[in-house]
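The complex appears here without one of its protein chains, the remainder shown in place.
On to chain A.
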Amino acid sequence: MPPTPTKTGHLVVIGHGPAAHRLIEAVRERDTEDYWQITVVGEEPRPAYDRVALTSYLTDGADLGYPAHDDAVRVRTGERVTAIDRAGRTVTTDAGETLGYDTLVLATGSVPFVPPVPGAGTAFVYRTIDDLDALRARAAGRASGVVVGGGLLGLEAARALQGLGLETHIVEMAPWLMARQLDEGGGAMLRRHIEALGLRVHTGVMLDRVEADAVRLAGDTVLPADVVVFSAGIRPRDELARAAGLEVGERGGVVVDDACRTGDPRIYAIGECALVGGQVYGLVGPCLSMAEVVADALFGGAARFAGADTSTQLKLMGVDVASFGDPSADALNVSYTDPVAGTYKRLVVSDDAGTLLGGVLVGDASAYPTLRACVGASLPAAPDRLLFGGTEAVAGAMTEETMVCSCNGVSAGTIRSAIADGGLTDLPTVKACTRAGTGCGSCVPLVKRILDEELTSAGIPVSRALCEHFDHTRAELFDIVRVRGITTFSGLIAECGRGRGCDICKPVVASILASLGTGHILDGERAGLQDTNDQFLANMQKNGTYSVVPRVPGGEITPEKLIVIGEVARDFGLYTKITGGQRIDMFGARVEQLPQIWKRLTEAGFESGHAYGKALRTVKSCVGSTWCRYGVQDSVGLAIRLELRYRGLRAPHKIKSAVSGCARECAEAQSKDFGVIATEKGWNLYVAGNGGMRPRHADLFATDLDTDTLIRYIDRFLMFYIRTADRLQRTASWLESLDGGIEYLRDVIVADRLGICDSLDAAMARHVEDYTDEWRATLEDPERLRRFVSFVNAPGTPDPSIVFEPERDQIKPVIPEVVSR
C-alpha cells in the first residue's frame, strides 16, 4: 500500500508501548503527504512511556512519558481492543467502539508469566506504572518481600523492593542467577555481589505455594513475605491474534515473516508480542527495530528484520554484568576469575580458536562493546588481549557486517559509509546520522574508534577537541589564554568556544587561569568552574562530607602542631588518618564546618595542603643526613624548600615529589613526578615517575646538581609541563607522548632549544611571589564564605542526611541507600 497523494489510509495500532510509539514516530517522520491517518488504542490509562526506565518511577518518581505524538495521531488510552474482524477490517474495543482499518499493527507486548502455584493470585507483577503503584501501596509499613525469579527483571524488582524498605529474598528455580545470560561462574560472582548488597538469594529451589504472609518452598523452607512479586518470564499477548485465526507459535507469539507481516497481508505484529524467526524478543532494541521495519513497509520499502543481537549489558545495582553472543556454546572456554576484585570473565571461542562465539563479563564489563562487535568474526587478537586490551585490540578487525550498535542495528559498514558520504568529523553528528550509540550507549567507544580510523585514513586530523564546547586541546587553550591575556571563562568561550561549558572544560580553564596566576579561585564566576573539591577547598567523600588536609611540608611537624590537629579533629568529631603522603587527613566535615576548622588551623600556623586541587600535593622526605647514619645531604630541608616553592601551583594533574638523603631511597623519589636523590656531590634529579594505576620509574634527568641549578631545572620542567600537557595527563604520560622524549626535554630545559626558558623562569617567579594560602584568603572574604552552608534558606541547619556510626573508636559514614538501578 504505498501512499499516493490522492488517497489516504487508516492505520490502527493496538497497544501503546515503546514499540507502538516508535512505529508512529517513524511513520510521522516519513509521512510528508499525510497519507496515513493513525489511531492507536492502548489499554493502560496513559500514553506510551519508557518501560525500560520503570524502576526509576518507583525510586525517584521519574516521569517516564515520551514526548507526545503530533495532533494528527489519535491516541485512545484506557481502552482495550477485544476483537479483530479480518473480513470486515474492523476492530472492536471494550468501550463499544468499532474502528475500520486499512492496515492493522499488533503491538500488544507481553504480560509477566505467573506460575500456577496455589496463592499466586495474591502476588504482584512488575510491568506497568499501575503495577508499581499497587506494589508501593502494599509495601508501605511492611517488613519483608520475596521476588520469584532471578533473571534480569527479577533482580531489578528485588532491588526496588529493598528500596521500599523490605527485607528482600530472591527465589530462582534455575541453579544460578540470570541463568539465561550467564554461565555458572558468572552467576556465582553476581550472587556474591548481590548478597553483599544485603539481598538474600535462594537458587535451584522450587516454589510450593504463596501464603498470606510467607512463601513456602519445596522442602518446607518458609520465607517471610508481606509482598510477593513474580518476575519469572514473560508471555506474549497473542490472544487477539489467536481469536482472529492468525497463526501463533507453540509457546506463544504472533507468527510474522521478516517484514513483520502476519499471514494476513494487512496485519503486522511488532515488539514483544511478535514471533519472528522463531523467536520472541524481550529486549526493547529488537522491538524498536521491528517498528522501523513496518514503518518502512508502510511506504513501500523493503526493510527486513534480520534478527537481533540479544547481548545485554547492564549496571545492575552497581555491578557491571554483560553477556554477548552465545555464551553456552559448546566450544573452547577462556576464563578468568578474580575473587578479590569480584570480576569474572569468560570467552567462548570455536574449537580452532579462530572465531569468537560469545562470552560473559561480571564485575568489569569495560571490554563489552568491543567483544560484542566481534561475535561471529575471527578473533582479532589473543583472547587475553581481548579481555584486557580495550577498544584498540579490536576496532581495526571489524568487517563491514560487524554489528557495532545492537540497540539500533547499526553495522561498522553503515557507520563507515555515513562518515565517508556525509563528510562527518565528530562523534555527535555520527550518532545523530546513524543512531549508533543513542540507545544504551555501550557502543560509543567503538563508534568513536571507527570515526578516528576513518578520519586518519582520509588524512583528516582526528579531533583532539577538549569537549563539545572547545575544538582546542588544553595546550592550545593555555596558549590562547596566555597570549591574548584572557582572564575569564566567559571571555574564552566567547572568543573560541560554544555553548555553556561542562565538567570537562570548565575545570581545565579554571586550572589554566590559576596556573597563570590570575586571582583567587573562588572569585566571581571562577567558583562555578571548579570541581567541588576546588570549590570547597577540601575533598568530597562518599557521603557528601569533606576531608581536610593541612600542609605538612616535607612531612616534618612539631609536637605543638600535632596536638592542634588532634584537638581540632576531636572538637569537630572528625576521623583522622595518616595519609600515604606523610601528613594527616581529617574526614567527615560538613560544608558549614570547613571555615571554622580552617580558622583553628590557620591560627595555629597551618595552611591548605591542596589535597583537593590538580596542584602540588606533597614533597615527601626521608630523615636524611641530620639523623640518619647514611645520609649525605639534608633531604628534609630540601623537601620543605621545594614544597614551599611549588605549593599551590595548579597543573594539568596533581604533582608529587620526594627527596631521599642517599641512594637507599627511603623517600621513593623515583616514583614521583619529580624526585631528588642526594649524592656526595649534590643532587640527582629524576623526572616523570608515577605510582598509582600505572606505575612508572622516573627517568634520570641530571646528576650531581647544586641546589640552585636543581631548582632552576625543576622550575622549567614544571612550567613546560603545565603549558603543554593534556588535561589530566600526569608527567609520566606527558613525557611518553613528547616527541624526542627525555633527550628533547633536556634540550628544552638545559640547552634552551626553544628559547622559552626565560619565560618559564619568569612564570615560576611570578607563581612564587603571588602565592597566598587559599584557606586564609577565603576566610578573609565574606563573599567567598557565602557558599559554605548546607542550605541557602536554612544556613544554621546541618544536612540531616549525613549520619555516622562508630568504628574502632572513631566515626565512619553511614552510606545512604543507592537508589539508582
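In this section, a contact is a pair of C-beta atoms (placed from the backbone, for glycine too) under 8 Å apart; a residue touches a chain by one contact, two chains touch by 3 or more; residues count from 1.
In this section, contacts and distances are computed from a predicted model.
Per the UniProt record, the absent chain's protein name among "Sugar ABC transporter permease", "Nitrite reductase small subunit", "Succinate--CoA ligase [ADP-forming] subunit beta" or "ABC-2 type transport system ATP-binding protein" is "Nitrite reductase small subunit".
Annotation: of A:G354, A:G499, A:G692 or A:G741, A:G499 touches the absent chain (contact as defined above).
Remark: the omitted chain is touched by one listed residue; of A:P507, A:P550, A:G631 or A:G661 this is A:P507.
Checked against the hidden chain, the listed residues A:L529, A:A651 or A:L685 yield one contact partner: A:L529.
Although one chain is not displayed, chain A still touches it through residues 50, 52-53, 55-56, 59-64, 315, 428, 441, 468-469, 499-503, 505-507, 525, 527-532, 535-536, 540, 542-544, 787, 790-794, 797, 799, 801, 815-821.
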